[in-house]
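Only a part of the assembly is drawn; its chains keep their places, and the rest are absent.
In order of appearance the chains are A, B, C and D, and numbering begins at 1 in each one.
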Amino acid sequence: MTTISTSTLASAGKSGLVVSAHSADFVWRAGGAIAAHVERGFRMKVVCLSFGERGESAKLWRKGADMTVEKVKTARRDEAQRAADILGCEIEFFDLSDYPLRVSDEAMFRLVDVYRELQPAFVLSHSTKDPYNFDHPLAMHVAQEARIIAQAEGHKPGEKVVGAPAVLAFEPHQTEQCEWIPNTFLDITPVWERKLKAIECMAGQEHLWEYYTRVALQRGVQAKRNVGITSIRDIKYAEGFMRMTPTVCEELS
Amino acid sequence: MTTISTSTLASAGKSGLVVSAHSADFVWRAGGAIAAHVERGFRMKVVCLSFGERGESAKLWRKGADMTVEKVKTARRDEAQRAADILGCEIEFFDLSDYPLRVSDEAMFRLVDVYRELQPAFVLSHSTKDPYNFDHPLAMHVAQEARIIAQAEGHKPGEKVVGAPAVLAFEPHQTEQCEWIPNTFLDITPVWERKLKAIECMAGQEHLWEYYTRVALQRGVQAKRNVGITSIRDIKYAEGFMRMTPTVCEELS
Amino acid sequence: MTTISTSTLASAGKSGLVVSAHSADFVWRAGGAIAAHVERGFRMKVVCLSFGERGESAKLWRKGADMTVEKVKTARRDEAQRAADILGCEIEFFDLSDYPLRVSDEAMFRLVDVYRELQPAFVLSHSTKDPYNFDHPLAMHVAQEARIIAQAEGHKPGEKVVGAPAVLAFEPHQTEQCEWIPNTFLDITPVWERKLKAIECMAGQEHLWEYYTRVALQRGVQAKRNVGITSIRDIKYAEGFMRMTPTVCEELS
Amino acid sequence: MTTISTSTLASAGKSGLVVSAHSADFVWRAGGAIAAHVERGFRMKVVCLSFGERGESAKLWRKGADMTVEKVKTARRDEAQRAADILGCEIEFFDLSDYPLRVSDEAMFRLVDVYRELQPAFVLSHSTKDPYNFDHPLAMHVAQEARIIAQAEGHKPGEKVVGAPAVLAFEPHQTEQCEWIPNTFLDITPVWERKLKAIECMAGQEHLWEYYTRVALQRGVQAKRNVGITSIRDIKYAEGFMRMTPTVCEELS
């Protein structure tokens, strides 16, 4: 499919945005997409709404009674920064707290500013439903609402508005329960080693390393099946996405 | 989005298949897509399962008591052939009768042969639900089942199987009632005049000419909105499609 | 709501059609609607596709080893005829067998003839899904397909085609499992006694008499709630329907 | 269909309420319904939650650097007031800001007061989902929550509670993406000229005039199709609605 670019910066470099509820989500779920687009020359930026300090840091909390929220946040920030460096992307921490994540209008407008400055061709975030984690759909909701406001000429008039960046949901943990249906597969075979290194930065969640390796292999099989067994291309690892916005194109194949 | 080709004929020319329940459906609903892909060098082929002689030829039947099924079929075939010539595609008539359309396994295997010979990169057919016209979802069902069988090595062993052609549903008449959601818009502005000429071959359904011109304009507005208002590209006419199969790609924007 | 009539016989009497998979379904599920419309001057006609002789006649089969299919069918026909007489409607038996119900094109065309002769303003049949009884959705499917063909000028050209009779699904047994959502409630309080008498004709299914009385009471409460508690009208018994076709009206209240 | 009135004011005049997120929405989407009901003697009232000053006033903002929010709001208020005058309805502005719209409990209770004073037979608002505009579903949510509270005897005890006004969603911009399915069509042919005049008050959105004329024509074709081609009534323009609440009626046709 030859898609008509939705970017407003067709002549210059393209960019992409990832809105991550907790500071490790972008690695497990979109690390391959980030690395692959960096290789293609995209400027990629991650916004972490929280550090996941309460809900996704069990191993750190079990280290002992002298553990504090600040220590957990520092450890999580370091892991996420290292992973971002490996993937080659920028990262910005909003530090909004998790379990529960709450996003004020002020924080939402800060995300609008990121959209306006970055002018992304696409944005990745969580599934719109997740009965196991309410922080996740809230992150997607905010990513969508900030996108809408970034398009409005009446918000901070005079600033350059954004076009219509594609919105895609990356893979949640229990996909079927989240009504997440992957309609887009990205071949991440060429950047798999880099994604794995980024994954290995997540020292506090070592039990998930093999889990997400298997996810990448299964999605690789599925991607290959959807290209057709007679294709000469060899896909081993893939990431799945649920594209939420329509595609405008010049060719349907 | 740079999509990984699903065609098995990457080096040679690509092709596309349209499965039309009645002999005029392909014009109203996919005429722009056919013309646009012909311009891009695709070999495009339409299979008309019936002539729509009972259900979609009211004007012909009102011509008088001496009208017969054979006369209606002949008139419909001529119109469809002329439209196909204008669009630049091949056309094959299965003549299976309509209202109700019934498809034997023999007819379905004939469609499998078309798949094998054509090796299409994509196939277009009706929406999977249509409470106003049961011939339409049946056509899509057959298009999908024939595709599956065309992929099987055990069907006519030794023949070249097909890869994984993308399946897209073109626009039905009452979209919301048909649970048809357009996730793909094709810019048909450059070929609109040709589509309109093909539409005007349908002498028996003149009341639909303006109707489908308005459809193209409305989808054009929607396509433009999804590219972003800041885009320099000007889309006036578009066709909408519901892509049923996942896309495998190298870039998400 | 003041609805624009869909009947083609606006000046003459209106009529309604009920397509019942088994010979008792129309009584439990639409007996109130039949009686209420008869009172309003409608010509009401029921088509029973089968007698329900295998699947819904357990009590008769338990009467002893000398019971035969013919005896069961005769008993079921008698019950249904008596119920129809009480409700004031015509009834026609297609005798297609049940469990499983299978409908040939010939039988479907016979139903088309009924549509053409009756020219109904609305048609009632089963829900489109029923995981507990596949005969039911098939009856609705046939009711819809026959309606579509009855509208086609090319079917038996010269005959008077039908307009766009409203299609409504009456209440199935396990509503939520059948994805049946009642969007229309008919007040049957004035004809309840007649419906109850018709129900009591079903000697073979006595255990359902109280069951369907409770159904009518519960739907009555729900109808009343949707009219508003301040309404002066008193609804005690109601039937629920899922309207499948859009309404065209001159007033929205 | 002869519907049982849900109004508590059966003997006096009926009324209807429209809850509009931005100050132009009621014109594009429900202007025909407003004019048609005014002609039938209804008292019609529009509540505009915001002026759409940020998100739907692009043309005004492009007029120059000295444009201010207050100037935009004044211009929008004038346009809306003129449109309301043409349609013959009352209008009240809540001035809650848009992009994003936020509705405090205080504002919601103000809407409850409107319900109690107006005692509407039906209320029109936006679709419950709209991925392109989060202000829209919020407006419907508030319209529904205020309706529920207006029904409660414990809210401002002693005041006259409302009955069960029908709730309908008017047409959103990208209907299929919004999961909006029109189950009710209102013939607006007799009032089309008035709606068009109201539309032409929206000087800032001139590009939408032809767009919504085409919408009205397409819905007119669809309405006509659902009445039946043999109907003598001629429908040219229509508005579609998704009725959210069940109908209670005395006749099903």
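Here, contacts are C-beta pairs under 8 Å (C-beta built on N, C-alpha and C of every residue); 3 or more make two chains touch, one makes a residue touch a chain.
None of the values given here were measured: they were computed from a predicted structure.
The complex is a homo-oligomer: every protein chain shares one sequence, and counting across the whole structure file gives 6 copies, of which 4 are shown.
In the analysis below, only the chains that are shown with their structure count from here on.
For chain C, the chain with the farthest CA centroid is A. Copies chain B and chain C of the same chain sequence form an interface built mainly from non-equivalent positions, shared numbers / all numbers used being under half. Chain geometry summary: the mean Cα position of chain B and that of chain D are 37 Å apart. With touch defined as above, residues shared between interfaces to two or more other chains in chain A number as follows: 245-246.
Interchain contacts give a graph that is no line, ring or star and is not complete, per the touch definition above.
Pairs of chains meeting the touch criterion are A-B, A-D, B-C, B-D, C-D.
Within the complex, the chain B residues that touch chain A are 1-8, 10, 14, 16, 33, 36-37, 40, 42, 121-122, 124, 151, 161-166, 168, 182-187, 222-223, 225-233, 235, 238, 241, 243, 245-253.
Of all the residues in chain D, the ones that touch chain B in their complex are 132, 173-177, 180-182, 211, 214-215, 217-218, 221-222, 225, 229.
Only residues 53-55, 57-58, 61-62, 65, 67, 69, 72, 99-100, 102, 131-134, 177 of chain B touch chain C when the two sit together in their complex.
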